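Structure below; questions to follow.
Heads up, one of the protein chains got dropped from this complex, but the rest are sitting where they should.
Letters A, B and C mark the chains in the order given here, with residues in each chain numbered from 1 onward.
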Amino acid sequence: MASAPNLQPDAAPEAVVVRFAGDSGDGMQLTGGQFTLSTALAGNDLATFPDFPAEIRAPQGTLFGVSAFQINFGSTAIETAGDAPDVLVAMNPAALKVNLAALKPGGLIIADTGEFSKRNLDKAKYETNPLEDGSLAKWDVLAFDISAMTMESVKPFGLGNKEALRCKNMWTLGLALWMFDRSREPIHAWLKQKFAKSPDLAAANIAALDAGHAYGETAELSGPLRQLHVNPVVTEPGLYRTITGAEAISLGLVAGARLAELPMFFGGYPITPASAILHHLARLKEFDVQTFQAEDEIAAICSAIGASYAGQLGVTSSSGPGIALKGEAMGLAIMTELPLVIVNSQRGGPSTGLPTKTEQSDLYQAVYGRNGDAPMPVIAARSPADAFDCAIEACRIAVGYMTPVMLLTDGYIANAAEPWKVPDPASYKPFPAHFLTERNDGDNLLPYARDEKGARPWIKPGTPGLMHRIGGIEKAQGTGHIDYSPANHQAMTDLRKAKIDGIDVPDQEVCLGETSGKLVLVGWGSTFGPIHQAVRRARRKGRDVSHVHVRNIWPLPQNLGPLLKGFENLLVPEMNTGQFKTVLRDQFLVDARPLTKTSGQPFAIAEIEAAIEAYFDSVEGNEGGEVEANDTQLPSPEAINP
Amino acid sequence: MASAPNLQPDAAPEAVVVRFAGDSGDGMQLTGGQFTLSTALAGNDLATFPDFPAEIRAPQGTLFGVSAFQINFGSTAIETAGDAPDVLVAMNPAALKVNLAALKPGGLIIADTGEFSKRNLDKAKYETNPLEDGSLAKWDVLAFDISAMTMESVKPFGLGNKEALRCKNMWTLGLALWMFDRSREPIHAWLKQKFAKSPDLAAANIAALDAGHAYGETAELSGPLRQLHVNPVVTEPGLYRTITGAEAISLGLVAGARLAELPMFFGGYPITPASAILHHLARLKEFDVQTFQAEDEIAAICSAIGASYAGQLGVTSSSGPGIALKGEAMGLAIMTELPLVIVNSQRGGPSTGLPTKTEQSDLYQAVYGRNGDAPMPVIAARSPADAFDCAIEACRIAVGYMTPVMLLTDGYIANAAEPWKVPDPASYKPFPAHFLTERNDGDNLLPYARDEKGARPWIKPGTPGLMHRIGGIEKAQGTGHIDYSPANHQAMTDLRKAKIDGIDVPDQEVCLGETSGKLVLVGWGSTFGPIHQAVRRARRKGRDVSHVHVRNIWPLPQNLGPLLKGFENLLVPEMNTGQFKTVLRDQFLVDARPLTKTSGQPFAIAEIEAAIEAYFDSVEGNEGGEVEANDTQLPSPEAINP
Amino acid sequence: MNDMTPVQTTIKDWETDQEVRWCPGCGDYAILKAVQRTLPQLGSDPANTVFVSGIGCSSRFPYYMETYGFHTIHGRAPAFVTGIKLANPALDVWMVTGDGDGMSIGGNHTMHILRRNLDVQILLFNNEIYGLTKGQYSPTSRIGTKSPSTPAGSVDRPAQPCAFALGSGARFVARGFDVSKNLPDVLKAAHAHKGAAFVEIFQNCIVYNKDVFNDFAAPKGAEDQQLWLEDGQPMLFAKGTKGLARDVANMTLKVVDVVDGDWQAADVMVHDVKNRALAHMLVELPFGSFPMALGVIYDDPRPAYDAVVAEDLARAREGKTANLAALLAKGQTWTVDGTVQDPV
Partner (left out) sequence: MNDMTPVQTTIKDWETDQEVRWCPGCGDYAILKAVQRTLPQLGSDPANTVFVSGIGCSSRFPYYMETYGFHTIHGRAPAFVTGIKLANPALDVWMVTGDGDGMSIGGNHTMHILRRNLDVQILLFNNEIYGLTKGQYSPTSRIGTKSPSTPAGSVDRPAQPCAFALGSGARFVARGFDVSKNLPDVLKAAHAHKGAAFVEIFQNCIVYNKDVFNDFAAPKGAEDQQLWLEDGQPMLFAKGTKGLARDVANMTLKVVDVVDGDWQAADVMVHDVKNRALAHMLVELPFGSFPMALGVIYDDPRPAYDAVVAEDLARAREGKTANLAALLAKGQTWTVDGTVQDPV
């Protein structure tokens, strides 16, 4: 296995990337999920990424019916699901065909010969059997009849053919557990609980798991199969779990409402990849959460604004096309100065675009996409775990400053999972909402009076004596009456702007490297992982390069300008045609160069590394540029749903 | 009248500003219109601006029922309706109250004492009669009973009281005609034609007109009333008319469709101040124009896209809040690469904002306001007359590049009128649309093949053999089939961007001053007038300052960057909080400083002049800043309609 | 409506200090007065009352009511109302919209608030025109309406708000007109109905669509064209000289003459506000050959959306404790020393 260095038998590799791929029906996501748990228990850091089939129920054995799960785990900090896999488990020809290109040269292929029938080969558009025609020469191939061995192992339990074959994924998992020297107990426990109602199934799956594990032991002696030990990573002690971005945002919103001491009203309309948040919150009613599936995105945001007006924390969520529809209503929330959190799970655009691909191309829309001078805070999550804190921050700003806030995430973060140190809710500082209970100007009520932060009072309908009218027409300072007078509009425009500009945003930190120097990579959102890893690798090679990752897109941290000016060169990697760089250039007049990628794929670490090298070799590309697109990159989830 | 220099009896003033103000019922717009014609006939250059009452039918005599018409005319190029009036005609107390603040110190007030009754004074919230309590000391006042004199003059025609009084405005016009030494014939002719059906009314109005004129002659001997002669301006010979921005855009669209040899489909939904375009086009059906009033803005743009798909020139139009709703559909037009013209008549924002006030605050929305990487050309009209050519340019780009185009105008341009040298349609180069009639790749059809400009072919449904499917999901290069592959999305994103970046935009010219130097004012849209005048005045004082006015907001002219870099300082006056400056700083990394005004009012020349002076005196303000808001500026039209 | 302890108020308590800015003679004035006169009789509490509107002349209504008021954006009032009521079902919410606001841009939200049956009074001021934007024709304008956007007259078939409401699933449909003395009674019935109460109010836009309803809504002289419906009462009009009877063959209605008030003899049908089939016929009666059906046409309550949602929430929360820490630690967890917590 010479050419896959980190699979050297005796060396303990720093990180390994494994991809489980099979037919939608083969239960690859389950296999991956359990392998992830065992990996976590083994103390490795990890990142995973699911790769669903494009269709909702694709016909069996077809290319577009392939489902895969990739995990990257290691003994150092892992921040991406990895560029190219070291190991590919292919449960059928289609799975092999679709995922082969991504496999590292010299990587290992584990294939179930039982599924490489003429019929399946045809479905996968293979003329000849790749396992036999030598086309896989540059990889190590381990092909054997997993189907048969599974059947064999579960015979005692007298399952039907179909049911018996369903245990294949556990057999495979067993083999994988052995390969990376993992304990089977947690999986046993999990299976017992999962099939509590049908002990036979539980036993059968366990038998398959053990059989796969046993096969590894016996087969080791010969062939390319070797056992590998990946050392645990040193991490803070504490309670951990894996979490996806969608889960983290949902939980963060719940925590945020808690800290604001408000019930939450979530007005949503299904859209990929945002729906997951609606689904999560719909199950949390007992946390004073109410979810409302509106007739469209406009009604969703308007209902959320209505709820905020009535005294709850209004939240709405969508993706690009749906966010576009909410623009007019955002303006009303800005004009009426009501709190609101708007979550945008970005996907490939424009238009319906690539609903299941990830992209960061809605930043312009978030910062600039409204009629009139309509300033609105924007926050971007860098990772699944980070999304939790970002959601809380969004709630804090919305309630504290009486303003809508846009929270940006994307398809990658929404679906990717990573270990998360379960936080103690008590460790967060509460920011209770205050409601006006009596007139605030002697006998007069001033709905548009302002506190030291520039925020107006929040007045709940139903409060005796505080009746007043608000709306989308320009309001008079203080009274909030309709006022078209020039001086007032000038003043109100300034006040709205000053309020947002003045939000207390934490100072920007440098997440890796010096606070000044030759080159800084400025990122935002889900590019954190690849940028961070690339910068780390470059620094290992002694490059003077730093990584700055911005969470507060608007307003920007006070110290960001001076900080960036301390570097000779700025490179801004984004999954768009260069949107954040516009904000930086406008605000700080710094020569931020874009490093763009719009293939619907996350950056590969290597791509960013290459751009850094290009800079230091000062060849073409020094000025940034665009990443070569290729089809062999980390795929994004493939559920087609626009 | 010492303090109103340009009203010196014998000197021929360079320019004079007159405002006619009265009750909605007093026919001030008519008076203004006719005075405008006579001014044009006298060979003066001019600019006018109407100031409608806030309400649709305000009660008589009330402050919010005042209707005014301002005209600025002179012997040099006139580009704004003027800062402060030299002459104010006030037909009632309310008209005086509302407009007095705007009047130049030492200016002349002409008031109809007949209307200064206790009742009207109360309605205007006057404790005492301003004509008598000396509160008008710093102005020249000419108060006499116009009502009575009008009644007197029309007695012979035995009109009813109400009808007789309606002739007041003609009496006033007569006086104004005399004041500025104008011929009455054209007005006579016009009145005869207007009242062709009731000769008595015609005669009465003419009598009133003549009486007012005669009054001037006799009264001249004594008092502040003097006759003034404003010399004609030297202008190109030819046929002229006055035109508003809304008319110019409508005519420009008609001309554009003609030049493209296409029928026009206009899908609109009423909104102030955009409705006027719908109204104009609805009357031009014989020009192969079809207008469709949709159920909302979304349906309006979607129907226009549908029409473009079917082979017509689709056009849609709205203002801020309506444009916000169109964002998602714009993305579809960008993805399907269909021609479309989107007109945005900007108004004060955010939200419903100030529907009848003017602002330039939708530039961010125009350039950046869509989900995904969705580049779209943006053009901005600088004046009513300019709007005609801009509309043609928008059509040319839309059809030539198969793309939606945004045309920006605003409430000021839409309603303001200026003389327009009627163009010869034949003088414009046609840009006929081409439709694909047969397969463009041998036996294959490639709906997403590209011509040298990067545009795809336009294919009309109904064409035999060219059946194909398009939609909002990412398309494969060439075939246009659904394609989610990374390399394709990267390529298509690049192609869409390159097509727009490559649009042949005319080089930027310097409209006043040198092509390099100390200071350049960079404007766009309706700020042209005040910037131009201010720069002209400053240059007269010997200031090294130039004026660059950008029509092509996106993509920007190729030479704009180098041009701007030739100046030491850039000042960008905008009626927003500084939006265009973002585009300039991002694209050229030049230190463009904003000079902002967001009072819903156009800039006054003096405000920009002051900013230029501030720069040269290099005191505070050098860095631009924000214009002092005050309520005594040129008002924008006041029809309240949101 | 919503349950509340009655509060003593006078008409004055419902007037704001804001100058009313409709055109002199606009039908909106009469409606405003009718509403302000009705609320004290309902014992409503201004502090607990919310008026929500979209955009239009009609939608400026909230500014003139001394209650909580939200003048939102064009056509979306129902969505705001939904959020308000779901957040606080105790509020008494009135929605004011126009034929453009509620039937053109807002038609979809109108449908869904009716379908869901949110507890709110919906007043649609139908003047068959876009007043605020200066007189373009609206979806309810009659064919041939000349307007700035249809100089040669409109060609669209007009929408029928009450038919649309029924088709959308409305459980309360009523009609009135601006200057009608019966308007307060219609408003009271709407308020008494638990759930979405849809009231179409014909309103005279004297500037852009003057007197288009005069055939039945003229201040006087048109009474004979008004069919004022009352539950359990015969459907009589024209001072009892005419009535509506069953046309059995076609399963529809016909006009019959009533001699000396003997309506039984004339087979005049008795109005039943719970008869949905009848409601469909009444809202679609071709005016001219038939009178204009006014008053409460249909009133057959179903559980209100805000109420069922509240129950649903209560059920979901029942017996559950909201332990955030536990929620965060849910699922498969581990501690760095490697023991599993509650494997799922």
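Observations on the model:
Throughout what follows, a residue touches a chain if its C-beta (ideal position, glycine included) is under 8 Å from a C-beta of that chain, and two chains touch if they have at least 3 such contacts.
Bear in mind the structure is a predicted one, so any value in this text is a computation, not a measurement.
For the omitted chain, the shown partners it touches in the full complex are A, B, C.
Which of B:87, B:131, B:307 or B:379 touches the hidden chain is settled by the complete complex: it is B:307. Touch with the chain omitted from the figure is made, among B:190, B:431 or B:616, by B:190. Remark: the omitted chain is touched by one listed residue; of B:130, B:245 or B:472 this is B:472.
Touching the missing chain, out of C:96, C:281 or C:296, is residue C:281. Think of the hidden chain as still there; on chain A it touches residues 54-59, 64, 268-272, 275, 278-279, 282-283, 285, 291, 293, 295-297, 321, 351-352, 639-642. Those residues of chain B that touch the chain absent from the view are 37, 40-43, 186, 189-190, 193, 235-242, 251, 254-255, 258, 263, 265, 267, 284-288, 290, 292, 294-296, 298-300, 302-312, 314, 328-329, 332, 336, 422-426, 460-473, 481-482. Touching the omitted chain from chain C are residues 104-108, 111-112, 115-117, 139, 152, 155-160, 163-169, 246, 248, 250-252, 269, 272, 275-278, 280-281, 284, 302, 305, 308-309, 312, 315-316.
Heads up, the rule we're going with is that only the chains that are shown with their structure count from here on.
Computed from the mean C-alpha positions, the centre of chain B lies at a distance of 40 Å from the centre of chain C. Centre-to-centre separation of chain A and chain C, using mean CA positions: 45 Å.
Centre to centre, using the average C-alpha position, chain A and chain B are separated by 47 Å. Looking at chain C, one finds that residues 55, 73 touch two or more other chains. Under the contact definition stated at the top, the residues of chain B that touch 2 or more other chains are 54, 321, 351-352, 642.
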